[in-house]
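One protein chain omitted, others in place.
The block that comes next holds chain A.
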Amino acid sequence: MFGQSNVLAQGEVNFPPSVEDFYLPSIAPWGAHNNYWFTKITLMVWLAVGILILFFLLTYRKPQLVPTKKQWLAESIYGFVRNNIAVDMIGHQGVRFAPYFTTLFCFVLLTNFFAIVPFFQISPNSHIAFPALLAAISYVLFNYVGIKQHGFVKYFKNALVPPAPWYILPLLIPIEAFSTFLVRPFSLAVRLFANMFAGHMLLLVFTLGGFAMLNANALLAPVSVVSWLMTIALTFLEFLVIVLQAYVFTVLTASYVQGALAEEH
């Protein structure tokens, strides 16, 4: 929001965009440079939380047998996550995880979606703190569920000792430990973060690039227009990425929970 208006006002562009562009000015106190407790990112996260709470409270407040349009929407989202993610991945036990998965899916979807909403135009998930926290929750969840299901020793035995002859176990156990307990949370966080970061960067490059070329030489105006058309096309691509990443995050969390619940192989 601030970046774009600056571009138009000053007539000069700081191109190419950098990581600086992801750090937005403080909102309260307005424009402060040493106080970043409340920025646009903070606002968007609270907004997402508020919208989701209100949406599900209002749509489920007086459930009808023949659902209203809003109730139908909420039920479809919940039904999709419950049947196509939770039950599909985990089985009948998955139903008890469906509320969390739905919350996770909706939260990631909505915070991602801010990336292409006019005037928001950046996703909180393009800061790694938010995906990292979500990944940490998933990490605690699947370990907790596994330990509760099997007990501490059996859970780690299941997770670390693959079905293989004893003489290659020393080779395999470090790989299992690394891939299950370190790579999983890391890749979960980084996948979402990198996708949203790259998406925002891509849109910035094409938008600001158009202005940069226009400022450099008026003859380049047609190329600028092409660049802005690319921005529009990329916005649709971005929408695809937004939905896909929300889905992937939820599916992977479900898959980890499934792995933790599974009996030994």
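Annotations for the structure displayed:
Convention: a contact is a pair of C-beta atoms (placed from the backbone, for glycine too) under 8 Å apart; a residue touches a chain by one contact, two chains touch by 3 or more; residues count from 1.
Following the convention adopted for this analysis, contacts and distances are computed from a predicted model.
According to its UniProt record, the chain left out of view corresponds to "AtpZ/AtpI family protein" among "AtpZ/AtpI family protein", "NADH dehydrogenase subunit M", "YCII-related domain-containing protein" or "ABC transporter permease". Here the missing chain is touched by one residue of A:I51, A:L73, A:V183 or A:A198, and it is A:V183.
Checked against the hidden chain, the listed residues A:V49, A:I77 or A:L172 yield one contact partner: A:L172. Remark: the residues of chain A touching the chain excluded from display are 87-94, 162-164, 168, 171-172, 174-176, 178-179, 183-184, 187, 248, 251-252, 254-256, 258-259, 261-263, 265.
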